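Worksheet for the structure shown next.
All protein chains of the complex are present and in place, except for one that has been dropped.
Which chain is which? They are A, B and C, in the order written, and residues in each are numbered from 1.
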Amino acid sequence: MANTFGHLFRISTWGESHGGGVGVVIDGCPPGLLLSEADIQPDLDRRRPGQSKITTPRKESDTVRICSGVSEGKTLGTPICMLVNNEDARSEAYSEMATKFRPSHADFTYQAKFGIRAWAGGGRSSARETIGRVAAGAVARKLLRERHHVEVLACVSQVQNITCLINPETVSSKDIEDNIVRCPDPRKAVEMIRLIEEVRNEGDTVGGIVTGILRGVPAGWGDPVFDRLEADLAKAMLSLPASKGFDIGSGFDCVKLRGTEHNDPFRSTDGRVHTTSNRSGGVQGGISNGETISFRVAFKPVATIMHEQDTVDAEFRNTTIKGRGRHDPCVLPRAVPIVEAMAALVLIDHAMRHKAQCG
Amino acid sequence: MANTFGHLFRISTWGESHGGGVGVVIDGCPPGLLLSEADIQPDLDRRRPGQSKITTPRKESDTVRICSGVSEGKTLGTPICMLVNNEDARSEAYSEMATKFRPSHADFTYQAKFGIRAWAGGGRSSARETIGRVAAGAVARKLLRERHHVEVLACVSQVQNITCLINPETVSSKDIEDNIVRCPDPRKAVEMIRLIEEVRNEGDTVGGIVTGILRGVPAGWGDPVFDRLEADLAKAMLSLPASKGFDIGSGFDCVKLRGTEHNDPFRSTDGRVHTTSNRSGGVQGGISNGETISFRVAFKPVATIMHEQDTVDAEFRNTTIKGRGRHDPCVLPRAVPIVEAMAALVLIDHAMRHKAQCG
Amino acid sequence: MANTFGHLFRISTWGESHGGGVGVVIDGCPPGLLLSEADIQPDLDRRRPGQSKITTPRKESDTVRICSGVSEGKTLGTPICMLVNNEDARSEAYSEMATKFRPSHADFTYQAKFGIRAWAGGGRSSARETIGRVAAGAVARKLLRERHHVEVLACVSQVQNITCLINPETVSSKDIEDNIVRCPDPRKAVEMIRLIEEVRNEGDTVGGIVTGILRGVPAGWGDPVFDRLEADLAKAMLSLPASKGFDIGSGFDCVKLRGTEHNDPFRSTDGRVHTTSNRSGGVQGGISNGETISFRVAFKPVATIMHEQDTVDAEFRNTTIKGRGRHDPCVLPRAVPIVEAMAALVLIDHAMRHKAQCG
Partner (left out) sequence: MANTFGHLFRISTWGESHGGGVGVVIDGCPPGLLLSEADIQPDLDRRRPGQSKITTPRKESDTVRICSGVSEGKTLGTPICMLVNNEDARSEAYSEMATKFRPSHADFTYQAKFGIRAWAGGGRSSARETIGRVAAGAVARKLLRERHHVEVLACVSQVQNITCLINPETVSSKDIEDNIVRCPDPRKAVEMIRLIEEVRNEGDTVGGIVTGILRGVPAGWGDPVFDRLEADLAKAMLSLPASKGFDIGSGFDCVKLRGTEHNDPFRSTDGRVHTTSNRSGGVQGGISNGETISFRVAFKPVATIMHEQDTVDAEFRNTTIKGRGRHDPCVLPRAVPIVEAMAALVLIDHAMRHKAQCG
């Protein structure tokens, strides 16, 4: 069950980094949506390795094929299977990984759990697994946009110590896609790119924060007590490779304020209720309140570095390992479409759940 | 489905703050566990209102009754239903809430979602709902302790700007329970208690951070790609009232370090693999690695304050509201057993899942 | 998870025959439904032991209490917990069962599965467990009636060799409830009652068939490929104690006909499509087609008989056992409301699922 996400708009992903390919099955997509590969490919291209000088150079076209669930250009309401072949699968580059566990990778834990692992390229724990998520997320985003007028965005708001203020009400997709690091502040973007290049040249890696923004979500989505909107977003984000934290609205900074400072007062204008501040982050009691939802996801520095590190081998003997060949200095630019995809998957599921119970 | 948590050790909670009571059904508990109310009540007492001068003064004995699933002192493997009656349910104290939405509470969003709400005391969105979680968590903790030698702890590590360093390897339940704020550092605890009392006297509230610690978890628990251990912990914690953020291991601080600084090297000692640092927080690739798991949960200041605030009424007219009667200055001390309960529920589910697939 | 049924209108039942009571939690009920115990009790009374001379004489008032999820007479959209206490729990009457396995009961298999069992009265395997189902089913039936104009009926159509023809289009609740065996043909009912009394006087038991009828279901409910409407009905019915078979429409008799005889031709009358025969039983390809749905459930003779039988004891030694005290000669009259409840639970779940995906 661990490779399935969502209840009503349910996806199942599959595939290893160096196997026959990766993909996803969407079960529960509403019928009648115009859909073709052209709706999916742009998001995959934003996730693709080798898209810029600051990402991993692995060469993959990541061309998606829709195998089912669409007829004459429209979704049928039946499962949509989407496939991407693996092309640049040079397993030999990973031969050392067959016998040694890379520090802060999942090699050791997969071996401990399953007693076996696909050692080449991380197998299932590779970021390649997120292709299925992004493909399914593109369908969810289209549904949200066309049927619910909801906009899903993400952007890089911090790289190591370089931070950028985001205005969740005004930031646009164009601002974000305007530069290769996907930070909407062009001046900060230049600094971030410079830092990532510097880090890359040192064979090192760097982490940061992706901010997610969900605009136009009507009041009423989210299912307490366990499936609160923020709980499902948190799970979605912590299910991503390299993520270490999630917060929403005021987030971890909420601890600095007192109740008198933190509460969001309600005001009514022209018969529409809104809050005059948004420390809640668009969610109260687990349910959207009609304000813009904003959240943050912390990503650690990529574990593969071009330096020698202490580790153990498969026989539990002390040894060292050093990354070679490819090296991704920063996961953040490619994480942006993945965060958007996961947020969209959470939202569409809750939109359908809300209709089922309260529609 | 929103009031059900877990897959194999699955709980369903029910109850409003001012209805006939609150409770939980556990479905899937292994048979043969010695169990009585005496195993449950201590954790409920730690969650109970009125337990100290720094918590809400609502008077509830919160006495639990096991109604099913146990025979002759042992679990049967059948559903365990546990009930707690509501006693101090003075609805009249809440009459203003019938027509006005309290800022940063769930009144408005429940109304928006369901078109109806139990306005007294917050109904289902009340912290009283967590009684069922704590009762079920006590069973999970007993199973973890007796059958898996796993210890589940939580403590208060920050109240507003007063922080306390926690050593996850050594902190003990005794240290934590030694004072009413549940901070294991006695000097910091005194400061925290003083701050909470001060805030209470001002009719205000304050938030902070609860740190969770899971010791003795074997390598191999957690189910990527979606049900990573940290993803399920994140969902569990963000499903709690007033929580705004979750992180694990290095958490949000991971962004400050480079890969060379952040990675956890493996070493082998006497045939046992361990890491020489623990920035991963005991989890790599979504699976436990045998190290101590530590995570943080941010709780906002309680929304009910004794000050007049702007809000709207049920007819969407601008008005003001002021808390009266009871007032909980800080949710943190009572959140400790709730965090423990949720963590235990996540762990026992993964223990059972691991046995099913890889056992 | 085994004590949970349904996806969107999800119920969890709990309770043993001689424990603290039995009950159910409904998770996902739509808000705003007028609901009180008066909506539930009539169906429980139809399921109650001791209601007539041809059922078990156990004395239970089976009075239901709604503990949550309803405020000021209306459902809140939050979990509805309903409780019934056990009253006539004379465990001593079952003392022999503590050490001997009753033939064709679940004593042996529960012991084999769980290594422990609540021996008094069958514990969880008792028909008392169906109280929770009937209570939840009453809510589902009310929703179906008021919001979907769907009528759910069941009746006894066969007792051993006495059969009664049912016209699914015309049979009424009044016809069925007009006699204690719940057979809508009054002449056959007299014969059935006489047979059951005769069998009871011989200390024996007898089985038969309950026919279920669902009228007014719109075309489009049911979710292929796995959650076909007939598949979910089949699961629901085979989950009932003592049931041995399920069929729909032509059912097992379908094998006698050729395709030319079995197919249901479509005709259009006044713009409405209907079939001129209904061998499909209202379902084609797993989806309702707008015709009346009819199905059959076979119930075996009750296993408890007043005769000495071969069996083994807890130490696996050969011995004999003889029923004493209470004796239910025929489960069929009381199975009628249970079959209705399960059918209603399946339908309301599919109604909600249909709205979510295709609404």
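Methods note: a contact is a pair of C-beta atoms (placed from the backbone, for glycine too) under 8 Å apart; a residue touches a chain by one contact, two chains touch by 3 or more.
Computed from a predicted model, the values in this text were never measured in an experiment.
Enquirer: As a test of the contact rule: which chains in view would the missing one touch?
Expert: By the stated touch criterion, the chain not on view contacts A, B, C.
Enquirer: Across the whole complex, list the residues on chain A that are touched by the chain not included here.
Expert: On the side of chain A, residues 1-4, 7-8, 10, 12-16, 19-23, 25, 27-28, 31-32, 65-71, 74, 76-81, 83, 113-118, 123-124 touch the unshown chain.
Enquirer: Tell me, which residues in chain B touch the chain that this view leaves out?
Expert: Missing-chain contacts on chain B: residues 7-8, 28-31, 77, 352-353, 355-359.
Enquirer: With the missing chain put back, which residues of chain C would touch it? List them for me.
Expert: The list for chain C reads 1-5, 7, 13, 101, 103-106, 108-110, 112-115, 124-125, 129, 158-161, 199, 204-209, 219-228, 230-239, 241, 243-252, 254-268, 271-273, 275-276, 279-281, 283-290, 298-305, 307, 309-312, 316-318, 353-354, 358.
Simple rule for what comes next: only the chains that are shown with their structure count from here on.
Enquirer: Suppose you list every residue number at the chain A-chain C interface; are over half of them used by both chains (same) or under half (different)?
Expert: Mostly the same residues.
Enquirer: What chain is the most remote from chain C, judged by the mean position of CA atoms in each chain?
Expert: A
Enquirer: Based on Cα centres, what is the most central chain?
Expert: Centre-most chain by C-alpha means: B.
Enquirer: Taking each chain's centre as the mean position of its Cα atoms, how many Å separate chain A from chain B?
Expert: Centres of chain A and chain B (C-alpha means) sit 26 Å apart.
Enquirer: So, what's the distance in Å between the C-alpha centres of chain C and chain B?
Expert: Each chain reduced to its C-alpha mean, chain B and chain C end up 39 Å apart.
Enquirer: Whole-Å distance, chain A centre to chain C centre, using C-alpha means?
Expert: Roughly 46 Å separates the two chain centres.
Enquirer: Residues touching two or more other chains, restricted to chain A: which are they?
Expert: Correct list: 7, 353, 358.
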